[in-house]
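Okay, here's the structure, questions in a sec.
Note that one protein chain of the assembly has been removed; the remaining protein chains are unaltered in position.
Up next is chain A:
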């Protein structure tokens, strides 16, 4: 049975009321479903008078998120109508109910073309708006000619709409740019400034699509500057004034265009104009600030004079200090761009930028963080990192992650000393260890393992931090690793540091500390680290073997295969049949290749010192020792001086050699060492198992090139004081010319002390040689090798030569 046909369909207002009266979503759905059904039914009637009303209702229904596709064709019918109301609703429906992806859309092309040729400006306007908003490429192509024509219409209302419709056409069909390019100059000179604005926007669109077209418009920069001048000198135009600024919309478009058409070198009048805008624009209201902001962006984009740039930076500085968050946000945004070209200018606002790290607004904090990171260098890294760490305490998780990543990167790239590096990473790990990327843990482990003087300190600090806090995974991993490697320092040494004493621990305390990390809920990776730490401790702290065995045994039944395997293997290793090799096997991990920094460094600060060698110091002067330290301990490959073992083979101490071989036969190659970071077994350094062998005499060539030869003949003069080495340095002239003004300078690490007698002569004939005596005292003999940084200066044929070399081929226990 068919429902009786209603004479008057529901009015839009009543539908809206009915929907608003619905108490539940189900009720609303029912109302909409009924209405949709009625509308659909009504569309069947070709002579239906209330079609526009139905489409209007559909718009409402669509806005609530219900399907309305069935109304699309009705929009086309309405547009084709001669009635203004129907046409207006039809065009509204077209832009709302349809989009470029609907096939129905192209059916409207013909109606639009007819409307564009209407005598009614309102109707032309509607067609142009629809085209500007939703036209497909195909429609754009079909209607392009008509739009071009309308750009010269005598009514400015049509001209502005045709111009902006042109922007859609060039966006959809870049090949039609040429058609519009010719029209642009005309609209830029239009007497109506609204048309000018649309023209500028069209041009900006064209340039965006085809950047290389910019060049063709450089000639209009004069015109644009004049338009801008007129605008800022117009006093009374209340119609277009917003917040005391005459038409900020047009101003911003013009200024933006300036940045595109400034060419290689902006004209003087453009520079003047920008300076004028930057100085005179009223900053009290948002509109003025919008203009200033655009002006600053243009100044930064074009190759401005430094004066102009200072002006721009100062405006951003003012924005930064403003209480309005929006201004701070845009200021940080533009400084981020500026920092790439003019770091110094941005550095001046460092304090304000760092302050923004504690802003209530996360958007601002994130921008400030990015910018702060760009500002860090060797000279301010300590201060900035300290402040960043302070912010870390209060940061919410969302921000912590970003902050920690940048922080670690900054520490890694710019740290002035290893100790500071370690301390800073430790603080970050303590506060936010769970957010620290794995690479940071690995690279910090690398620093500890490659810096012997840091090891005891680091393991004490890490152990104390671990005892206080087992929540932060990054901290737990690093601490466990160092306890395993350097646990011996924990029992044997009490350290005095600037902030108190680090007490030696009892074996029991240490094992308890490790045990804390092995709770059932701990992450598997932590337990893996803990197991390796324990097995390593079994040789470092033999007293604790029983507790170690107990803890490892607990993991034999672990569900995680890796854990279980490690536990089983380690228990085996604790068996007495492995007593003889357990020691060498669980040796300290060899220094492994450093993990690269998390990010590509922005400065060259991480490059090895050798790339830009600093002048080595005079002997006995300590000022450059730090450089040497980084140089020698830097993991980057060091350019080695040519080293040749002299024919006189080092004489091993037979006693110790016998000692080494007295127990079960040992393989003569170095024992593999467990790497707790990767769990792999790796080959230790070659010298590792010759530790006890002290050659009494050692001769080698420390430096050699085609002109000179430097021989080091080393002896240990006093058998009771093995830390002292006597080095006789023999320099010989290999070339066929006289060498004059020979000077040898050297610098050494902190654990070394040396003195040397100057040579009797500073010149050598061809084949001649000079001799010097050097006395070296190695205070860390047996732990750290001797390394000397040498600088050799001499002159041949009045051409000065200067050579640098690192001599590190001393036996490791020398």
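Basically, a contact is a pair of C-beta atoms (placed from the backbone, for glycine too) under 8 Å apart; a residue touches a chain by one contact, two chains touch by 3 or more; residues count from 1.
Just so it is clear, contacts and distances are computed from a predicted model.
The complex includes a chain that is not drawn, and of the options "ubiquitinyl hydrolase 1", "AP complex subunit sigma", "NADH dehydrogenase alpha subcomplex subunit 8" or "Exosome complex component RRP41 homolog" the UniProt name matching it is "AP complex subunit sigma".
Of the candidate positions A:115, A:294 or A:587, contact with the unshown chain belongs to A:294.
Only one of A:74, A:247 or A:423 touches the chain withheld from this view, namely A:247. From the set A:267, A:286, A:305 or A:488, the residue in touch with the chain omitted from the display is A:286, counting the whole complex. Of the candidate positions A:213, A:363 or A:585, contact with the unshown chain belongs to A:363.
Touching the omitted chain from chain A are residues 13, 16, 20, 49, 56, 59-60, 63-65, 83-86, 88-89, 92, 95-96, 99-101, 122, 128-129, 132-134, 157, 160-161, 164-165, 167-168, 194, 197-198, 201, 205, 239-240, 242-243, 247-250, 252, 256, 286-287, 289-290, 293-294, 297, 325-330, 360-361, 363-364.
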